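All protein chains but one are shown at their positions in the complex.
Should a chain be cited, it is by its letter among A and B, assigned in written order, with residues numbered from 1 in that chain.
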Amino acid sequence: MTLLDVRGLTVRAADGRTLVDDLSFTVAGGERLGLIGESGSGKSLTTLAVLGLLPDGMTSTGSVELAGTQTVGATEKRLSAVRGRDAAVVFQEPLTALDPLMRLGRQIAEPIARRTGLRGKQLRGAVRDALEKVRLPEPDRISRAFAHEVSGGQRQRVALAMALACEPKLLIADEPTTALDVSVQAEMLELIDGLVQEREMAVLFVSHDLAVVSRVTDRVLVMKDGRAVEQGAVHDIVRAPREEYTRALVASARQLESALDLRSPR
Amino acid sequence: MTGTDLLTPTKGRRSRRSATLVVGCVLAGVIALLAVVSFFWLPYDAEDTSGGRLAGPGDGHLLGTDKLGRDLFTQVMTGSRIAVEAGAGSVFIAAVLGVTLGVLAAFAQGWLDDTLSAFLDILIAFPTLLLAMLIVAARSATLGSAILAIGLAQSAVVARLVRILVKRVLAQDYITAARTSGTSWPRSVLFHVLPNIWPTLVVNLALQFGLAVLAEAGLSYLGLGAPPPNASWGRMLQEAQATFTTAPAGALAPGILLVLLVIGVNLIADGLRDTLDPATRRRRT
Partner (left out) sequence: MARYLLRRLAFLAVSLALACVVLFVLLRMLPGDPANALTAVGASPEQIAAARRSIGSDRPLPEQFVHWFGQLASGDLGTSFVSSLPVGPEVGARLNVTVPLTLAAFVLAVLVAVPAGFTAAYKRHTWYGALLSGVSQLGIAIPVFWLGMILIAVFALNAGWLPSGGFPQDGWADPAEAFRALVLPVVTIALVMSASLIRYVRSATLDVLGSDYLRTARALGSSFGRAMWRHGLRNASVPVISILGIELASTLLGAVVVESVYALPGLGSLLATGIAQHDYPVIQGVLFVSTLAVLVIGFVADLVQRIIDPRLRGRLSGGAR
């Protein structure tokens, strides 16, 4: 069953430059797809286009069907029904992605209340559960805190909790570990991996880092300058990259890892 | 600047930006030209009252005459000179004093820092015009006093801005790096801090120019600017107020030129902000 069906998606800037060019891919229910490419390759814009959240002035053409709803050219009303319910996002920068002036608990409560209609004490309980699920210690303290009062890793967990609280069919993770300390990155990936598995959620994982993508996803789509370079199963791409650009990506990831191997005590 | 602005980097915007700059330069340039020409040539002598009182436009007098029979266009020309002088002089004082104070305040620590910033905040809360009135009263009502007064009042605004900008730059890593590598702080100010803040600073100074022109006009309107026979636009307007309905030219022409000059300078500031400020040029996808 196809959950997300992108066909011929093209995103243009206001001056007519093509930022994403005729992109097609699908994500089946429960499947995990990695979008990989350097910054400026159009991978983040693709995720925004899926949800109809392109920045002002940019336009998208083509077709994006998310759980049966066409999101290209859809009305705002239609889109806001799809967002959260069918697909939810974790963005790259957790500090700016959270409202600096609102307690974290209230921010998580919003999508929960919208989905479940809970209020008052029950809602607070649900918020607590959501925070515990992303393995945040002291959920009550976090719930009362503001974004600037907790660490980067904790903020990203809160953002993840918000996205998961929507219980979407598809989780879109836009470089969710890039802004984090290296020591926290692995933990975060493991967390996403585990939670998504439990819920049998589909994942669209965007990253510039092949090593990160290969840990979480089954399939990857390599992008460059707004176009799809190649796509396929992770192990195929890593073992036998067909395109020049993919080869370079794999080689540089390998180099980093072998450097680590050389220096490790074993 | 805003995220949306960052995300809309288009050719269309770029050309609209330079259009802003061009229109601003044309507006301000016309007034500046009037001011320059007034040094060498004026249609009539400032004291020439041969045109008869409150004559309408035409008949040798482009804009007519004022209530004493002096040529209005001549006065408008001298007025443009005074306006440009007031703007340039005040901004010069504000720039020199404001940047110096701001940089020093930015390096202050602890209670001294708190005190300085609180002092600047209070100073800024007082309108420029009021500080200027006090200073003009302490000296005498001349164009020089007005310029000094407006410049002093504005230097507080500039100093506060510079203090914040410098603090921001100092907080960034490369300054720390420059310092730990043994660069003295005057050097780091000269080579690291000032190059980083000048785009924002120049834009603000352009805005201050417009405000200074307005403040000088206000002072002259209150009789605290350049004394007669120097025809400041503010004083011309004050003199023409009583005859607004019977001889509107005198009450409209200086006002319109004043507005055009200030809009011109503000447009230049906007245009400069868009072309100079690296923050609005940065792109992201």
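We adopt the following convention: contacts are C-beta pairs under 8 Å (C-beta built on N, C-alpha and C of every residue); 3 or more make two chains touch, one makes a residue touch a chain.
Since the model is a prediction, treat every value here as computed from it, not as a measurement.
**Q** Looking at A:Met102, A:Ala211 or A:Ala259, which makes contact with the chain not pictured?
**A** Residue touching the absent chain, from the options given: A:Met102.
**Q** Looking beyond the chains shown, say which of B:Leu201, B:Ala217 or B:Ala231 touches the absent one.
**A** Counting the whole complex, the residue in contact with the absent chain is B:Ala217.
**Q** From the list A:Met58, A:Val72, A:Val89 or A:Val250, which touches the chain that is not on show?
**A** The one listed residue touching the chain not shown is A:Val89.
**Q** Of B:Ala19, B:Val96, B:Leu130 or B:Leu190, which sits in contact with the chain we cannot see?
**A** Considering all chains, including the one not shown, the answer is B:Leu130.
**Q** Of A:Val150, A:Leu170 or A:Val216, which residue touches the hidden chain?
**A** Checking each option in A:Val150, A:Leu170 or A:Val216, the one touching the absent chain turns out to be A:Val150.
**Q** Quick one: which of A:Arg7, A:Arg141 or A:His208 touches the chain that's been left out?
**A** The missing chain is touched by A:Arg141.
**Q** By the contact criterion defined above, which parts of chain B meet the unshown chain? Give residue numbers in ascending order.
**A** Touch set of chain B with respect to the missing chain: 2-7, 118-119, 121-122, 124-127, 129-130, 133-134, 137-139, 210, 214, 217-218, 221-222, 234, 237-238, 241, 244-245, 248, 251, 255, 258-259, 262-263, 266-267.
**Q** Go through chain A and note every residue touching the omitted chain.
**A** Interface residues of chain A facing the absent chain: 51, 53, 55-57, 76-77, 80-81, 83-85, 88-89, 91, 93, 96-102, 110-111, 114, 138, 141, 145-146, 148-151, 159, 162-163, 166.
In the analysis below, only the chains that are shown with their structure count from here on.
**Q** CA centre of chain A versus CA centre of chain B: separation in Å?
**A** Spacing between the chain centres: roughly 49 Å.
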